[in-house]
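All protein chains of the complex are present and in place, except for one that has been dropped.
Labels A and B are assigned to the chains in the order they are written; within every chain, residues are numbered from 1.
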Amino acid sequence: MIAFWILALLMIASAVFTVTARRPVHSVVGLLVNFIALAATYLTLQAEFLAVMQIVVYSGAILILFVFVIALLSSGVRPFDVGPDRMPRILVPAVVFAVLTLAGITVTALHTPVTVLQTTPTNGTTGDAGAFGSVANFGVALFADNLLAFEVTAFILMVAVIGVVLIAGDEGPGGVVRRRPKRVIKREPILKARPPSPELVEGSG
Amino acid sequence: MLLYLVWLLPLVGGVGLWAFGPQLKSWAGPIGSALVGVSFIATLFLWRDATAARALDVPLGSWLPGWSFGLLLDRLSLIWTLIITGVGFLIHVYSIGYMDRDRAFARFFAYMNFFVFAMLTLVLSDNVIGLLVGWGLVGLASYFLIGFWFYKPTAVAAARKAFVMNVVGDIGIMFAIFLIVAKLGGIGYGLIFANVGSAFTPHELFLVCLGLFIGCAAKSAQIPLHSWLPDAMEGPTPVSALIHAATMVTAGVYLVARFAPLWSASPDAQELVGAIGALTAIAGAILGCAQWDIKRILAYSTMSQIGYMIMGVGIGAYDAGVFHFLTHAFFKAQLFLGAGIIIHALADEQDVRRMGGLRKQMPFAFAAMLVGVLAISGVPGLSGFFSKDAVVYGALQTGHPWLYAVAVVTAGITAYYMFRLLFVTFFGAYRGAVDPSDLGIRHPELAGTAASPGHHPEEEEPHPHAPGWLMSAPVAILIVPTIAIGWLDFGSNSAWKQFFAGFFPRAADAAGAAPISEAVSTLLVLLAVAIGFAVAYARYGAPAALRGAIARLRTETIRMPGVLVNAYYFDAAFEALLVRPARALGGWFDRTVDPHVIDAGVREAAISAQWLGHLFRSFQTGLVRAYALTLAFGVACIVAYYALAFGGGR
Partner (left out) sequence: MNVAPENYVALSAVLFFIGVVGVIARRNPLIMLMSIELLFNAANLALVTYARAWVNNAGHIFAFLVITVAAAEAAIGLAIVAVTFRKEPFVDVDEVSALRG
């Protein structure tokens, strides 16, 4: 009970900090706190495997990726210049929509109470092997019942990898599909090939 | 199995010669002829099967229940198949000689074989769908062959005209077939004939017969759909012989004879067909008197003779009509092939006014034409005499005295214009060297005498010469049946009557016994023929007439009544009633509907799309946050829906 409220406060605070921080590095730190608190919340919900995944994937991989990109972008060039604000009053509709969403979700959730939550799962308590939310329980569900979804996800990941390689590859012109030149007018000598530029991003996927 | 061979060999020839013509070169002609010849011999072997109690019916396959396709060789289709392949074979052989110098030698034989195949499809089919397919293919083959010399604009126009008119007929047949299928649900002849009485009301039966007869009239050149036939003489002469004399144009006769149970059950339709046939017979004969082009004379005589046949089968004298088809196939092929010899020898001269005196130079052609003329005129002993007599007397037997009178008069006119043709062409002095204007020919190049470019080179010797054996042999062979085939129907219990005994429904003897006996009727016909011959002799054949031939031809050309020269203004009427309004309508659509409705519609659609594009473009700001805002709006909407639907309700 107390754990939930502490975690909830921590998550809200870190989320607000993430969104409002001026420098992206600070945001990353806020996000890290948020993720860890979320993982703890998962534990209170008996989703132990997901809690571990949350730490490993989000904190371990995605956030590190963010840090890498920030480090790359800030090395050697001006730090994040910001141009003129094109949409200065966008905050107003944004907050309106967001509040509407918040209110809607809350109203819906409060009016459809779920009472089952009060009972403990029948197949053991948290931490037991095979109990609800454990690795074994999760694995059976993932590889037996939802194998197709799993495979599709794998496919999506592969597509993402290919896409990243294409976009951020050697000469990727910023998201536009590369076009080969129609005719090769002259072939440059191999030895005089241009050295890779310093800001080149390699293997960012 | 042999029937498949009969049916498909010409198709093999048609496709093969078309595909490999350039490689085959001069072999195309003999190959094409041999295929048709084999087909003929195979048909002869099938004689016994066809004349058995149960006619030969070979299934091909079936589609829907009751829609089985097959080939039927019974007594009627046997006669037609024999004529198509037999006469067709002779004409093929003749063509080898006639077309020897044409550039498109192989193409010609490919078309000819294709035509034979199409005609066999029409005749051998045992259901109405196959009949319609054959009907259409025959029209197509006819289009190919009439327009064979496609570099002649007149030939192209004639081919188009023939095709369009035939399509009019096809529509009639389709209409009849739709009605039959709608009523019976099946397409086989046997099913149709078994249910004639029960499935149709008299009114429906009349409509079916009317639809079929529209097809007949178009294919067999009956009034008012006849005017393509004289124009079709633009094709090579063997084509005229094969298609427009011996086989294709008689498809209408076949159709009526094949659907004899329908006609016999619908007396109104019989009256209509008989009247149209008689009208066509006399109208064609009168027009035949006014023509100068040798092939057009024969074309009008064809039209007239088919009028006889249609009248015969229309009034219920089926075996007489079919017999006239049989004899006509021989003597008309004979006449056309004889004319072809003359045309070939005179370097594509077709105007009889510029012939004359050919009897001495071309004795063989003279003999051939003489036999043909005697036969078509109905001189006793030759084939035309018997068949025409049967048809004419049939009109009287079935109680049609008016049609009988018309038929007798037509016989006299036929004798007149055929002997006129003979006298002008073969007697007197050769007029090829006479100035055309002295003969009253105002525009020699327009008078049907234009030589086809590329067919015969300029250095062709202009004086008459003898035909090669390839051309003379078929004509010589044809002389035999032209003279003798008529004896099949000699007497009241002839071989022909036995052949078709019980095959056709009995003619309605409504009028009872004929008022005069057959012998008296024959004498009447002979009298008419004699008068016709006498007039022709006095005007063109007598020594006095021959001396002043040039001046006489000149005055006759100049004074020819316009109504005859223009073939009763049928073409002009079609032009005024159909072609011009259609053109006007097309022009109106072109000027008004197309720019102001269709183009405008397309333009307005484009403008609308552009306007919509402008509208949506304003959303595409390129600002990612605006997109995100839009997304948030969407999320808010969805959540609001759930909140209202499930949140507030509890």
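One rule holds in what follows: a contact is a pair of C-beta atoms (placed from the backbone, for glycine too) under 8 Å apart; a residue touches a chain by one contact, two chains touch by 3 or more.
If you're wondering where the values come from, they're calculated on a predicted model, not measured in any experiment.
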Contact partner of the left-out chain, one of B:A194, B:A473, B:M560 or B:V635: B:V635
Chain not shown: contacting residue from B:S26, B:T555, B:S608 or B:T621: B:T621
Subunit A residues touching the omitted chain (full complex): 1, 4, 8, 11-12, 15-16, 18-19, 21, 24, 27-28, 31, 34-35, 38, 41-42, 44-47, 49-50, 53-54, 57-58, 61-62, 65-66, 69-70, 72-73, 77-78, 80-87, 90-91, 94-95, 97-99, 101-102, 105-106, 109-110, 113-114, 116-122, 132-133, 137-138, 141-142, 145-146, 149-150, 153, 156-157, 159-161, 163-164, 167-168, 172-175, 199, 201, 204-205
Touch list for subunit B against the chain that is not drawn: 616-625, 628-629, 632, 635
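Following the convention adopted for this analysis, only the chains that are shown with their structure count from here on.
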Rounded Å distance, subunit A centre to subunit B centre (Cα mean): 83
Complex contact set, residues of subunit A against subunit B: 86-87, 90, 93-94, 97-98, 100-101, 103-105, 107-108, 110-112
Interfacial residue positions of subunit B with respect to subunit A in the complex: 623, 625-626, 629, 632-633, 635-636, 639-640, 642-643, 646-650
